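Just below is one structure, and these are the notes that go with it.
Yeah, one chain of the complex is gone here, protein chain that is, but the others are all in their spots.
Here is chain A:
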Amino acid sequence: MPDISALDLARIQFAFTMAFHIVFPALTIGMSSYLAVLEACWLRTGQAVYVDLYHFWLRIFAVTFGMGVVSGIVMAYQFGTNWSFFSEFAGGITGPLLAYEVLTAFFLEAGFLGVMLFGWTRVGPGLHFLATCMVAVGTLISATWILASNSWMQTPQGHAIVNGRAVPVDWLAVIFNPSFPYRLAHMGTAAYLATALFVGAAGAWHLLKGHDNPAVRKMLSMAMWMALLVAPIQAVIGDLHGLNTAKHQPAKVAAMEGHWQNEGDAALPLLLFGIPDMAAERTRYAVGIPHLGSVILTHSWTGQIPGLKEFPADERPNALIVFWSFRIMVGLGLAMIALGLWSLWLRRGAALYRQRLFLRFAVVMGPSGLLAILAGWVTTEVGRQPWVVYGLLRTADAVSPHSAGSLALTLALFVVSYLFVFGLGIAYVLRLVRKGPQAFDLQASPSGGPGAARTPARPLSAAEEGQ
C-alpha cells in the first residue's frame, strides 16, 4: 500500500469505528424513549399489550446498548491515540464537554440501566419507571454534549488561540455555537425517526408472516404515526440546518450542490444527478431542475451561493462524496415521508395491517433511518474537510505521529473484530426481532415492594429460550 498515507489510514479508521458506533446510540436514543412511553402507557392503562411490547423491546435495547457502550469507549480513547495533536490543540474545549457528557449522561444511563434491565422484581413499578426514564434522559443528554462538541469543531466560537492552543473564553458561546441547535435537533429527530422505522419494519414483518396480534399491530401503528409526524418535521429542520451551513460553511454547501461557479446573475438549478469532478473543476452529466436550487438554498427565486472555485483548491472538500451522500440522505427522507402518508391513507378500515405491498415497503424501509444518518454524517464530516476544527486546524495537522504500518495493523484489527462482534450482534438483534412479542406473565414475576426479600422471578430464559 505505498499510496496510502498514515493520515488516510487514521481517517479511514476513525470513519470506520465511528460509522459502526453511531448506529447504536441512534437506536438507543429512540428505543429508550419508546420504552419509557410503553411503560407509561402500561402504568396508565394496565393493558397487557404495552407490557408485552416493553419486554420485547427491552431485550433488543439491551443488546443494542451493550454494542453502543463498547464501541463508544473506543471513540473516547481514539481522540488521544490517533489524533493527539487535535487533543492537544482543542482538548481545553472538547475535553470539558466530553467530561460533562460522562458526568451527566454516561453515569446516569449506566446507574439506572441495571435497574431497568434486572430490577423488574426488585423495585416497585414507580421506581422501575423512573429508571427507564433516567436511561432515556441520559441518552438525550449524551447527544446534547457530543453534538455541542462536534458543532464547536464545525463552527468554532467563544475561544481564543493562546500559544497555539484553543482556550475557552466564553463557555456559553462555545456550547451554543451557531450550528449547535440545528445539529442537535437534526440528530435527535433522526434518532427517533430511525427507531420508528426499525420498529415499524419489525411489526410489518410479523404481519407479513401472519403473526397478527394486538402487540404487533400496536407497534406498527405507533411507529407509523411517528414516521408520519416526524419525517416532515425532519425535512424542515434539515432545510434550516442547510441555511445555517450555507452561512457558516459555504464550501460544504457548494460541494453538496456540485456547484462550481455562478454564471452572471443566473439562478441555481437543483441538481438531481451529476458527477462532480474535482480535477476538472466541474460537475459532469448534470441534470437539474431550474431555479429550485436557489429556492431551497436561499429561499429566493434567483439567489446565489458561492461556487467551489471561489475557495482555494486546498480548502475544498471532496465534492463527489459529499454530493452523493447528501442525495442519499435526502432521497431516503422523501421515501420516509411517503411511507408516513401511505400509512395514514391505509388506516381507514385497518388496511394498514393487511396491505402486503405497504407492509413490504415498511420492511424495506427498516434500515433507511440508519442509512440516512450515516449518509448525513458523511456529508457533514467530509464536507468540512480539510479542516478538523473549521478554519483553525487542518486534519493533516491533527493526526498522531504514528507510522502507516502501526495504523494499518490496528485498522485491520478493528475491521476484523468489528465485523465479527457487531456482525453477530446484529444477527442476535434480528433473531430477537424474529421471536416477536410474547405474553409477559405478570403473576410469575411480581413487581413492587422491597427487593431482597422477594422471591426471585421465574427465569424468563426458561420460557423464552425453551428450545
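Basically, a contact is a pair of C-beta atoms (placed from the backbone, for glycine too) under 8 Å apart; a residue touches a chain by one contact, two chains touch by 3 or more; residues count from 1.
Going forward, contacts and distances are computed from a predicted model.
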Protein that the absent chain corresponds to, by UniProt name, given "Acetolactate synthase small subunit", "Binding-protein-dependent transport systems inner membrane component", "Prenyltransferase" or "Cytochrome d ubiquinol oxidase subunit II": "Cytochrome d ubiquinol oxidase subunit II"
Contact with the hidden chain (one of A:Phe106, A:Trp342 or A:Tyr390): A:Phe106
Chain not shown: contacting residue from A:Pro96, A:Gly288 or A:Gly303: A:Pro96
Which residue of A:Glu88, A:Glu281 or A:Glu310 touches the chain not shown here: A:Glu88
Touch with the omitted chain, as defined above, among A:Arg282, A:Lys309, A:Arg347 or A:His402: A:His402
Residues belonging to chain A that touch the chain removed from view: 58-59, 62-63, 65-67, 69-74, 76-77, 79-81, 84-85, 87-88, 91-96, 98-104, 106-115, 117-120, 122-123, 162, 165, 167-169, 171, 400-403, 406, 409-410, 413-414, 417, 421, 424-425, 428, 431-432, 451-452, 456-457, 459-462, 464-465
